[in-house]
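Removed: one protein chain of the complex. Kept in place: all other protein chains.
The block that comes next holds chain A.
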């Protein structure tokens, strides 16, 4: 009896610090941010209550819609390609061959590099004298201004793909290894082709992993700040201005307007909350 009472105290004692910290790092700021978003800051003055002023301002500005569109283009195209490359690499490295172990370890390299390191690597690639243009010239093609208005979005997407695909690869590989071998053996006996086995065994068995990994990566990519900030800074003009960059700019760079940035965050939060909802549901809790 005494032990049972002690136990129930321990249980709470163990989770309490985490609950308190999560409360102060997430819940309190969210509430504070909502309150802040109804304030307005006159130039050089103290913030005053202003109702929906910030929201009206944002909703009537073209930049708002541009940032949402940019974020969606950026994250969806990037995640789509990452998912494909990851699948290809996982299928390849699930086969037995000499050097597989090395290649599996080596494939994690881009993902093991921090975001800002990947951004620096790509500075050298996107520079006019850098890797990509040197390769283009070697192939007899015209060099490209990689970070110009028309190419900037493609360039930040390539950078994100290069950095993020190993996460898909690792997830898929673990998923592939969990598929029972006898399923394939039975299919062999029935005379199934490789394509049929892929469509009717591999894909359905991988489906839960694919969904979870895609959703998680979508969340992270939609929140990517470092790579874009360090390569294009959201520019040129607004070519790569995504939600995280714009939040930072409103709060600390162009406007230095905290209430407006708060309203902006609250306004875009539903996009993320929808994704969070699907992600949590997929994670099966």
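Following the convention adopted for this analysis, a contact is a pair of C-beta atoms (placed from the backbone, for glycine too) under 8 Å apart; a residue touches a chain by one contact, two chains touch by 3 or more; residues count from 1.
By our rule, contacts and distances are computed from a predicted model.
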| item | value |
| --- | --- |
| Protein name (UniProt record) of the chain left out of view, among "Carbohydrate ABC transporter permease", "Monovalent cation/proton antiporter, MnhG/PhaG subunit", "Type I-A CRISPR-associated protein Cas5" or "Sulfhydrogenase 1 subunit delta" | "Carbohydrate ABC transporter permease" |
| Candidate in contact with the missing chain, chosen from A:48, A:84 or A:178 | A:178 |
| Among A:108, A:141, A:203 or A:237, the residue in touch with the chain that has been omitted | A:108 |
| Touch list for chain A against the chain that is not drawn | 3, 6-8, 10-12, 14-15, 17-19, 21-22, 25-26, 28-30, 32-33, 36, 85, 88-89, 92, 95, 97, 99, 103-118, 120-125, 127, 129-131, 134-135, 147, 162, 167, 170-171, 173-175, 178, 208-209, 212-213, 216, 219, 222-223, 225-226, 229-230, 244, 247-248, 251-252, 258, 261-262, 265, 268-269, 272, 275-276, 279-280, 283-285 |
